[in-house]
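Please read the structure below before turning to the comments.
Only one protein chain is missing from this complex, and each of the others stays in its spot.
For chain A:
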Amino acid sequence: MIIEYLISALGLGALYALLTIGVALLFGVLGLMNFAYGEIILAAAFALYFFREQPWFFAVIMAVVFAVVVAVLSERLAFHPLRGADPVTLMIASFAVSLALQSVARMTVLPRAQGVPPESFLSQRVDLLGARVSVLDLLTFVLCGTVLAAVAYVMGRTSLGVQLRAAAENFQMAEALGVKGNRVIASAFVIAGVLAGIGAVVFVARQGAVSAEMGLQPMLVGVIGAVLGGMSSLRGAALGGFILGVGTATLEALLPSSLIAFRDAFLFTALIAVLVVRPQGLLSGSKVRVS
């Protein structure tokens, strides 16, 4: 029971951390609070539905491809022309992109929720330290953990990572020092797309359903987790998402059934309490972009 809870809580924490990093990355580099992030997840989820008859690994690759394509296209068509605009303008534009993509999905391929049948190997259970743990929970934990480690490596150890961090710190100065702005921003969207794609794979494997509104919840998780951890720091954002995931799983495990309906109320009350004490987020440094 304890092991099962731990695997499930850590898995949800890792998934939420993945989602928050996607949101925080774009906010850091562009000052863009991307409310269309949910629709990038929707695009990946749609790929999983569309290729549900194909081998799972192929569907997973296509999900990541769909997410990256939608992320990059949204940058090219909607956010690129607004480069340098007021952050509020960018935010409104992201709302427009979100609504447009959602409406297109509803009018064309997803007028109602569709199901994606479970993969038989994911539904199995294995013995781990005396507990029966589902392969899906293990996969969630391992996959999200690996991707988080990969992001940490890219951000910390590669030239691209240095450029991304420099651009997040001070975009004009980074450009003046030779960082190619367009390339950095495009790669930020590609990374956000990959994260959204992987997040969608895990999300769809757990839910089994794909619907036009499905991006809303993961997007909110991303935004709230990022705010909790501190918008200006990726590590903080990941921590915020992780705490949100573990908190959700813990409340599900501990709350009596009459109070479970109010799970999110408990969670967000705790969040408000944290923000009252640390309005800049848990791991935010001295310099906070409030834009």
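The working rule: a residue touches a chain if its C-beta (ideal position, glycine included) is under 8 Å from a C-beta of that chain, and two chains touch if they have at least 3 such contacts; residues count from 1.
Everything that follows uses one rule, which is that contacts and distances are computed from a predicted model.
Participant: Looking at UniProt, which of "Amino acid ABC transporter substrate-binding protein", "Molybdopterin synthase catalytic subunit", "Cytochrome (Ubi)quinol oxidase subunit III" or "NADH-quinone oxidoreductase subunit J" names the chain we cannot see?
Facilitator: The record for the missing subunit names the protein "Amino acid ABC transporter substrate-binding protein".
Participant: Have a look at A:M1, A:L129 or A:V276 and name the one touching the chain we're not showing.
Facilitator: A:M1
Participant: Which of A:L129, A:A176 or A:A261 touches the chain that is not shown?
Facilitator: Candidates A:L129, A:A176 or A:A261; residue touching the omitted chain: A:A261.
Participant: Which residue from A:A85, A:A150 or A:A209 sits in contact with the chain not drawn here?
Facilitator: Reading the full complex, the residue touching the unseen chain is A:A209.
Participant: With the missing chain put back, which residues of chain A would touch it? List them for me.
Facilitator: Residues 1, 4-5, 8, 12, 106, 111-118, 120, 123, 125, 132, 134, 136-137, 203, 206-209, 211-214, 216-218, 248-249, 252-253, 257-258, 260-261, 263-264 of chain A touch the chain absent from view.
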